[in-house]
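Left out: one protein chain. Kept in place: all the others.
Coming up: chain A.
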Amino acid sequence: MMHFLAVYGWSLLGKTWQHIYISGISLGLGVLVAVPVGVLLTRVKNRVASVVVSIASMLQTIPALALLAFMIPIFGIGVKPAIVALFIYSLLPILRNTYIGMNDVDPSLKDAAKGMGMTNWQSIIKVEVPLAGPVIMSGIRLSATYVIAWAALASYIGAGGLGDFIFNGLNLYRTDLILGGSIPVIILALIVDWLLGKLEVAITPKTSQG
């Protein structure tokens, strides 16, 4: 263990940072796109919404490796195709949770908001998104865990990250490298999930003085 750290310590730190970087950007983009789209879906016809959600589900079913491979002809190899692929993966859970969360807001509250004279936008910002916040957040948490796990595969198309250790280990039959890559991925996923969990609590609207 100490020996492993002594030899690979700096490289491990670098790869971990790469890993965080790739997943962070993908997830960030995923949130930026999926949350507004999810909100928008609650304002269009049900049929349109279900088509969009189905498309996102379909994208989710493409095997991760295949999706990464698809990206090579379009974006070449390296970090960029990996981010795009992981971004696509992050969309569905966020999109679906946003849509469900928004739709689950008590209709009488939406009715009251509208009836009191809130514009559509005011109703979304002041009432619906705050109340759907926890559900949206749990979608983001789910996506984050997926993205961090799958980012390991991105090493396959030359994006770097902790996947490098795992694939090297697999090629060289070196268990220490496989574990040295996997364990940090697991720890990273757990830490991020824990942090986002904290964030979820923080954005959950207060409903009592507690």
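Methods note: a residue touches a chain if its C-beta (ideal position, glycine included) is under 8 Å from a C-beta of that chain, and two chains touch if they have at least 3 such contacts; residues count from 1.
Everything that follows uses one rule, which is that contacts and distances are computed from a predicted model.
Trainee: Of the candidate names "proton-translocating NAD(P)(+) transhydrogenase", "Quaternary amine transport ATP-binding protein", "Imidazole glycerol phosphate synthase subunit HisF" or "Chemotaxis protein CheR", which one corresponds to the UniProt protein name of the undepicted chain?
Mentor: From the listed options "proton-translocating NAD(P)(+) transhydrogenase", "Quaternary amine transport ATP-binding protein", "Imidazole glycerol phosphate synthase subunit HisF" or "Chemotaxis protein CheR", the omitted chain resolves to "Quaternary amine transport ATP-binding protein".
Trainee: Touching the absent chain in the whole complex: find that residue among A:22, A:127 or A:159.
Mentor: Only one of A:22, A:127 or A:159 touches the chain omitted from view, namely A:127.
Trainee: Of A:11, A:57 or A:119, which one is in contact with the hidden chain?
Mentor: Hidden-chain contact among the options goes to A:119.
Trainee: Mind pulling the chain A residues that touch the left-out chain?
Mentor: 106, 108-109, 111-119, 122, 126-127, 130-131, 205-209
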